[in-house]
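Missing here: one protein chain of the complex. Every other protein chain is in place.
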Amino acid sequence: MKIGVFVCHCGTNIEGTVDTAAVAAASREFPGVVFATDTMYACSEPGQDGIIEAIKEHKLDGVVVASCTPRMHEPTFRRTLERAGLNRYLFEMANIREHVSWIGKDREANTNKSADLVRMAAAKLLKNRPLFSKQFPVNKSVMVVGGGVAGIQAALDCANGGLKVVLVEKDTTIGGKMAKLDKTFPTVDCSSCVLGPLMVDVAQHPNINLHAYSEIEEVNGYVGNFEIKVKKKASYVDWDACTGCGLCVEKCPSRKATDFFNEKLATTKAINIPFPQAIPKKAKIDPDFCMKIQKDKCGVCAKVCPSEAIDFTQKDEFITENVGAVVAATGFDLFDWTVYGQYGGGKYPDVITSLQYERMLSASGPSEGHIKRPSDGKEPKNVVFIQCVGSRDKSVGRPYCSGFCCMYTAKQTILTKDHIPDSQSHVFYMDIRSPGKLYDEFTRRAMEEYGANYIRGRVSMIYPKGDNLVVRGADTLMGAQVEIDADLVVLAVGAEASVGATDLAKKLRISYDAYGFFMEGHPKLKPVETNTAGVYLAGACQGPKDIPASVAQGSAAASKVLGLFSQDMLASDPQVSVVDIKRCIGCGKCIQTCPFGAIKEIDFRGMKKADVIETICQGCGICTSTCPQGAVQLQHFTDNQILAEVNAICRF
Amino acid sequence: MPILEGKELRIVGFLCNWCSYGGADTAGVGRFKQPTDLRVIKVPCSGRIDPLFIVKTLLAGADGVLVSGCHPRDCHYTEGNFYARRRLEMLKRFLPIMGIDAKRFEYTWVSASEGQRWQEVVTKFTEQIHELGAAPKIVGAEAEETLKLMEAAL
Amino acid sequence: MEIVNITKSYDSSFVKQVEKESGQNMSHCYQCGNCTAGCPYTFVYDQPVNQIMRLVQAGQKETVLKSKSLWLCATCESCTTRCPNNIDVAHIMDVLRHMARREGYAPVPTVKSFWDSFLSSVEKHGRVFEIGLLASYIAKTGRFWTDVDLGPKVLPKGKMHFKPPQIQGKEEVQKIFNRFKEESRK
Partner (left out) sequence: MSDSLNYAYYPGCSGTGTSIEYDMSTRAICAKLGITLNEIPDWSCCGSTPAHTVDHTLSSALSARNLALVEKMNLSTAITPCPSCLTNLKTATHRMGKDEFRDDVNKLLDTPYNGGVDTKSVLQIIVEDMGLDALKSKVVKPLKGLKVAAYYGCIMNRPPEVMNFDDPEHPMAMDNILTALGATVLPFPLKVECCGASFGIPRKDIVMSLSGKLLDAAQDIGATALVTACPLCQMNLDLRQDQINSANGAKHNIPVFYYTQLIGLALGLDEKELGIDKLCVSPRKVINDIGAEDAS
């Protein structure tokens, strides 16, 4: 094999701490290498053209690029090789940026290490073989997991693009957090007026199949052909029959059920529909509070239901959906602020969360849009807002900024003034983060037009005094300690990964960060892709995001899915395992260990042998390291290839 | 020269593509400074790592081998790292029998987001190997013998 | 207020010294003000404690060491308990006091005298001799005891002894002080 080596400067990213010319020079001595050069930006157009020219000029049949991580540009350079007429697998990368130039400044050591990495890559390349993809058909339907605004947008865009969509939502209604909001920044238009029509579209769209009150149980398969088991949780109501008339709710005598939709500001009936615009509008029984289920009494709902929809014996049901792609849009949850003892730890009824406040402000909320203190129902005059509660706070393990709370706090001060003209809002903030279009103007308006009193500093404690709460904080700009006698305190609680996000990530085989937010494929280049082909992200599940950003990402994910499905056939990854039938003794060990059931037993002239089903094999190589005969080898990562790398650095 | 004589020792890392290789990239993106000794070999999954690779690497002259994969339960291929753990645990117990200091081999879990953790792992392991110094070379028949023993045992 | 020329007045060795003696990383402070918000003594401070943190970050050695606040901090630990960055603020205040002492600053002389009297009482007797402590404090500050009204409440109840406490380990305690003085001279 004639190998060409290209050592990239990446501007000064690599060249700054690696002598790329010296690396190229050293490479010329390595076995198989017939050509080596350094290049300014290997991935740029001239860079790629240079590679193609060299392949032609020097009749190269293998290429090593020493540059950034293969996770970034391996696909780029493989395409370059193809354009030059070479098989894409006759290519190796040496990661001399992320693994060398960026982690140390010792130029001598870096240069030497870079040469070493090239030597390893070249040694492996000598053992590489051309590999060829097979085509397989795609199931052109998509599953969207999570029906918040991001999931709704992704589902509608896909459905409008002609795809069949399965939308899975764990609550009884879609809408997510946005359905709970009163008005939204920066326009202060009514949240349900914006979201409501979209939710109706979901309900009516012929291409969307909605499974509400459902969760993902198990995920099998791979891009183009996922097989997903969905659990439809028992609602004790036959939803095919239920018309959402609400008679049962009206008559149910059990009134103390937890009202999650209203953020526990009120209680609800044991059988309930979370809000009038719910989609789907179906009743569900909370078994913990139902007297029939708990004590075998009552049964009123069953008597009054005109559709005979009540079914106290209903069980969870499992169904299987086959789709070609998945969009995860499971959103966020709120930080549990009660860890802050200094804010009362949940003991003071008039210290509430921002989302509870939204419910209070909402005309469809428990107080019908009137702001009332939970303790005594009085209208508050002095309202204190505390920002960054459970955000930007290392001591509670939440060092990140939640992104949207500065903005919604400003919104809430504006709404407070609208609701109670003689009220005064006070906002304790550390910084105001409002970098969107018309955003900073918005926070300025809260101060300038609505008279919100912004105080730069944190609050150290809240304590009750008579009817009120004393909020003690600092005004760091004034250099003083300040106290406010507040009627109501609203905490801008931060966002955290939604409950169960990590479990879902494991099922989907995608990565998540230290806080449980899903990891994108690349922070800049693949913001909606994941590391698992065919799985995309939308909305706050990837990190805190406001509505415009969530919607944008929903659409972006949908366009990725539509792009994927624009082909009828997908090319399989040829980096799969292959059994050498002569060496295989039919022991079956590989069959047992393969996590994907990709190996089956076959009969070969009366002998048992193993055989890999190419489309199912994911290329993990577990079988390869299990086989006692070395009979099953993962292509592109064979024992010989890996040991060639080992020997390149150790054996001389 | 493969390593800078006197400054570096031969340390080989086997990293899974999805988690630890990503974690090492994240460390790079974060410019988390690390010792220069380590040379990384990328494998799809820690389950791809045959314990014999490690033995062969050590016999071939490496002074240390570091294996890193996804955290238990986070494996991209669902359970590869469980196989890895079982095999590597075994290996760790066998190394001393073969006359290899078990401290020359370490396996750990680093996720793609844990750049900082990767920096710590590399730094600590490199220091550990420098404390042990260059490995005594096992050569010729002796090496063959060891390899055979291992092959039988693992 | 004077212009602070940062290039000239930034004292990096001061920042390093504070970090070394306190074991805290000053750059972790993002000036949220939580420490000041909870500090019961802010009302008598000349610099609120978050500004002390800022001044240390900014390497303004002299301004910090001559601050009265250092002497009015009661080590109540409110700041340390609530700092979102887990900075042991009270520890830093303590360390700054040590440095101020070493450099000869004592902007709240009454407090320093009281602490000094207390310690010399311990040094002399092994335990605090309360009446002796008061006498020594009065002698140092020249202030006649401002609490004369308390005398009648304490003395008849047998709460204060006119004789110093007697402990055998007295010399041992003195040795602690002596060795400490020797060590600090090194």
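Should a chain be cited, it is by its letter among A, B and C, assigned in written order, with residues numbered from 1 in that chain.
Going forward, contacts are C-beta pairs under 8 Å (C-beta built on N, C-alpha and C of every residue); 3 or more make two chains touch, one makes a residue touch a chain.
The shown structure was predicted, so the numbers you read here are calculated from the model rather than taken from an experiment.
Colleague: As a test of the contact rule: which chains in view would the missing one touch?
Modeller: When the entire complex is considered, the left-out chain reaches A, C.
Colleague: Of A:Pro31, A:Pro46, A:Pro137 or A:Gly345, which sits in contact with the chain we cannot see?
Modeller: Going through A:Pro31, A:Pro46, A:Pro137 or A:Gly345 one by one, A:Gly345 is the residue touching the chain not shown.
Colleague: Identify the residues of chain C touching the omitted chain, counting contacts across the whole complex.
Modeller: Within chain C, the residues that touch the unshown chain are 40-41, 43-44, 72, 74-78, 80-81, 88, 90, 94, 97-98, 101, 108, 110-111, 113-116, 118-119, 122, 126-128, 130, 134, 137, 145-147, 149-150, 153-154, 157-161, 165, 167-170, 172-173, 175-177, 179-180, 183-184.
Colleague: Hey, which chain A residues sit against the chain that's not shown?
Modeller: For chain A, the residues touching the absent chain are 341-342, 345, 347, 461, 463-466, 470.
We adopt the following convention: only the chains that are shown with their structure count from here on.
Colleague: Calculate how many whole Å lie between the centre of chain B and the centre of chain C, each centre taken as the average of the chain's C-alpha atoms.
Modeller: Centre separation, chain B to chain C: 52 Å.
Colleague: By residue number and range, which residues of chain C touch two or more other chains?
Modeller: Counting only residues that touch two or more other chains, chain C contributes none.
Colleague: Which chain B residues touch at least two other chains?
Modeller: Touching at least two other chains: none.
Colleague: For chain B, which residues count as touching chain A in their complex?
Modeller: Within the complex, chain B touches chain A at residues 1-4, 7-8, 10, 12, 18-19, 21-22, 24-25, 27-29, 31-36, 39-45, 47-50, 53, 56-57, 60-62, 73-74, 76-80, 83, 87, 111-114, 119.
Colleague: Quick check on the complex: what are the chain C residues that touch chain A?
Modeller: The touching residues are 28, 30-39, 42-43, 47-48, 50-51, 78, 82-86.
Colleague: What residues on chain A touch chain B, complex-wise?
Modeller: 69-71, 95, 97-100, 102-106, 108-110, 112-113, 116-117, 119-120, 506, 509, 511-514, 519, 531-532, 575, 593, 595-596, 618-622, 624-626, 634, 637, 639, 642-643, 645-647, 649-652
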